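Quick one: this structure, given as structure tokens, is what I'll be asking you about.
With one protein chain removed, the remaining protein chains of the complex are shown where they sit.
Letters A, B and C mark the chains as written, and numbering starts fresh at 1 in each.
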Amino acid sequence: MSENILEIKDLYVQYSAGKDTVRAVNGITLSLEKGESLGLVGETGAGKTTTALSIMGLIPNPPGKITGGEILYRGENLREKSEKEMRKIRGHEISMIFQDPMTALNPMLTVGDQIAEVIRLHQNVTKAEAFQRAKEMMEVVGIEGGRANEYPHQFSGGMKQRIVIAIALACNPSLLIADEPTTALDVTIQAQVLELIEQLKRKYDTSLLLITHDLGVVAEVCNKVAIIYAGEIVEYGTLAHIYKNPSHPYTIGLFGSIPNLNETVTRLKPIPGLMPDPTKLPEGCAFAERCGEACEKCMKGAVPYIEIEPGHMVRCTKFAGKEN
Amino acid sequence: MLKYIFKRIIMMIPVMLGVTFITFSMMYFSPGETADYILGELATEEDKALFNEQNGLNRPFIVQYVSYVADAVTGDFGISYATRQPVMKEIMSAFPTTMKLSLWAEVFAIVIGVTLGVVSAVKQYSFLDNATRMFAMIGVSLPSFWEGLMLIILFSVVLGWLPPSGLSSWKHWILPAFTLSTWGLAACMRMTRSSMLEAIREDYVRTARAKGQSEIVVIMKHAFRNAVLPIITVAGTDFAKLLGGAAVIETVFSINGIGKLIVDGINTKNAPLVQGGILFVAIAMSLINLMIDIIYAFVDPRIRSQYVSGKKTKAPKKEKVS
Amino acid sequence: MSTLVEVQNLKKYFKTPRGLLHAVDDINFKIERGQTLGVVGESGCGKSTLGRTVIHLHERTDGKIFFDGRDVSDLSKQELKEFRSHVQMIFQDPFSSLNPRMSVSQLIAEPLLIYKTTKNSAELGKEVGRLMDTVGLARRFANSYPHELDGGRRQRIGIARALALNPEFIVCDEPVSALDVSIQAQILNLMQDLQDEFDLTYMFITHNMSVVKHISDNIMIMYLGNMVEFSSAEEIFKNRLHPYTKALLAAVPIPEIIEGRKRQLLTGEITSPIDPKPGCRFAARCPYATDICHQENPQLEEAIEGHFVACHNVKEINQL
Partner (left out) sequence: MAAIKNKKQAVNASSNEVAVGGHGQAKEIIGRFMRNKAAVFGLVIVAFLLIAAMFPQLFTKYDPIAQDLRARFLPPSSEHLFGTDEYGRDIFSRVIYGCRTSMEIGLVTVAISCVVGVVIGAVAGFYSGVTDNVLMRFIDILMAIPNTLLGISIVAALGSTIPNLIIALSIGSIAGYARVTRVSVLSTKGTEYVEAAYSTGASDARIIFKYILPNCLAPIIVQATMSIATTIMSATGLSFLGLGVPPPTPEWGSMASSARAYIRDYWWLVTFPGLAIMTAAFSFNLFGDGLRDALDPKLKT
């Protein structure tokens, strides 16, 4: 087994919203090996972005707070790092691509300056050299270097996302976190951007944490998958584990909800109901209310996290006693 | 850009015509005979008739108005009844004082207001933030004439540090400039705070943090640059207001600025002086507004690209088609 | 089966400071009663404008619109109001399309009040209650406001409002795009049930290929204001004839493990629909483009029976 570049152990994150506490992440445990691509899949409000921001140390505080757990990057706990040490890691060791390329770039600065900024921060180069490197990075992501002096509004959405990728990869990070990098883009542009991310990942030997709600994108890009629901990982495994043998009722429900291009289904099998209010999470399994197979056991107590085949973990009582 | 400025100046013409029409008719229809004010109570009917004849006051309203506008276009605002001096000359001797006073007040307001606003936004809900917000709220609620009088009581009467009136040394400028700046300072601070709060939550600020940039650079380089437009608007309109609204403060501190000139003109029914003064101030205000728009384009590349003629760039707002 | 909606040479141009934007350019189609026409394309292709123009939310620039055999291209104010009781729209964003100052019951009652279809408040209440049941909205939400509800429930309000007047034709503009997949499936099923129950005709506008395949009888692919391909849903997914359709469908990520999956990439991005030059609008990105593609507009032709394509080289590319 090769080395884990990232390990999250039992992470808890909360936001305070007036009198209520939003329990966004509730004991997430994840690991990502060097060179791997892990897809973190879930719906709105499942805690995907919060997890990513926790790794970056960018949870807005207040109102957010990490209340427990460890985030180990190359074996070192990032939660114990000072802000100054974290600044050296952000953009250099760990980079992040955000969802909406329209708003992720500063409209007042040229794109060249915005790429050069991260290079200047982490590499010992002059301003002119950094700008030169920025132009080279633009070429790498498929935009003419000559456009470095233009402003974000002069680029289309797909081009902006390429620039965001250039910023993220400019310092050759070991870990790239991509938060819904293609959700805001049209399919043909999405294909271009995914191709670019994959190419660069291979070129720079970067590990990837891909956050998305799109099981199709994960199938194309990732080799490991984690399904997240109400701030918990409900199923984790290799691509084959999840796609050939989806085991958690929620995962099964997700697949049943998507119309398939390659086969004709007259009727979808949606998951009934809604995700529970994160300020009032139920006791026991958070999915029990919507689950067709829920029984009394599911309503109270901790839900076991069970390895049903090597490397395939499921958080569901129905597998209790069926450990591999 | 030049084309745009030219267009804006052309668009000012009808507005200024409207302004002259309003001021002209107000002075024309206001009660009392001009001749009575100028010639005194002892003047005979013949004297008054002669005065009206000489000044063209017996012509019909429209004729008087048209001839006034025709002269005003050439920069001739007529002769002040009180001093027999050209109105333009009187304005030119009073305006620089008002301009200087307003400029000092505005600079002070911007420097202090913006600083407090930024700090207040960055440390939202801290003691400092709450205190600054309270002060700003009081600042916009202070009647300036009263503030001026209270400052005179404190610094001139009680402490004896600063002179209460006139403008003969730098010390004289402190009280009136400070009084004038209060409202703008508070307004600037409030606008800076709210637009910074908005900017800090933007995605690109998060991007900058994700690069590993230090907090101070994130705030100043990324957030503040984007928050600056509404602040410019507030500061600009406040500055324009100072030029027109300095009348009260100039009265309190006995300063011969353009505001006091116009108020004195109204009290003596000196129509040419009042009309000329108001038109002058209105033009100055419009030019300031134009300047604000130019600064906008200078600061924001998206607005700049809209003005750049010839070379077509993508407009910032996408047309909604899909 | 009878034709409910027919559009002939429909054009909608917008004046912009930079020129004439050809949002919808010379579109022809028919929809049979009780069927669903899926309209697919990427952002900026004019699909929403097309839907809005058909139901007179935008006034067309040129062309003819027929509804139930009647020419409805030009309508007086009174006729328009009458027309609108037969055609309705479901919007993409279930938050911004609901007046935030009205409660759920008020929103649903609104069309009934406008057309005075109910005699008194008791009858109105009954009707609103019936509509809420129809779309699966619990009655306890009657007095709630849209911002208090989740996206799925909000979209149910939008659907109930559209159903209130018993319309025959509904334009659905990306009705599930703003929703999470599990909710999306609930809404899609609801829409299919309603279609069966009330014999509704849909024009379903979306950018999501799998959704459109699932719900449509016929599919129209749009690119920059033009219709590039039209056929039945099954046929279009089996035989993708237009190069753009090929690329579009190839780009859709499929949630399956496919060995040796390779992406077919289009180069370049969508060009501007403002004052387009003659020639095929897809030519700049088309891997098969020849000289003629840059000079002449391709006409929509029946390449295979019932399968229409606008491409100069359709025969060569597909070896027909």
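Note that a residue touches a chain if its C-beta (ideal position, glycine included) is under 8 Å from a C-beta of that chain, and two chains touch if they have at least 3 such contacts.
None of these values were measured; they are calculated from a predicted model.
Note that the absent chain touches B, C when the full complex is taken as a whole. The hidden chain makes contact, of the residues B:Ala49, B:Ile153 or B:Met220, with B:Ile153.
Of the listed residues B:Ile231, B:Ile255 or B:Ala282, the one in contact with the hidden chain in the full complex is B:Ala282. If you put the missing chain back, the residues of chain B touching it would be 14-16, 18-19, 22-23, 26-27, 29-31, 134, 137-138, 140-147, 149-150, 152-153, 157, 240-241, 243-245, 247-248, 251-252, 259, 262-263, 266-267, 274, 277-278, 281-282, 285-286. Interface residues of chain C with the unshown chain, by the touch rule above, are 55, 57, 80-81, 84-85, 88-89, 91-93, 96-103, 105-106, 109-111, 114-115, 121-122, 124-126, 128-129, 132, 139, 142-145, 147, 158, 161, 164-165.
Methods note: only the chains that are shown with their structure count from here on.
A centroid comparison over C-alpha atoms places B as the chain most distant from chain C.
Mean C-alpha position of chain B lies 53 Å from that of chain C. Chain A makes touch with chain C in their complex at residues 43-44, 156, 158-159, 186-192, 194-195, 213-220, 239-240, 243-244, 253-262, 264-265, 267-272, 274.
Per the touch definition, chain A reaches chain B in the complex via residues 56, 58, 86-92, 95-96, 98, 100, 103-110, 114, 117-118, 121-122, 151, 153-154, 164, 167-168. Across the complex, chain A is touched by residues 42-43, 150, 152, 180-186, 188-189, 192, 207, 209-211, 213-215, 234, 237, 247-258, 261, 263-266, 269-270 of chain C.
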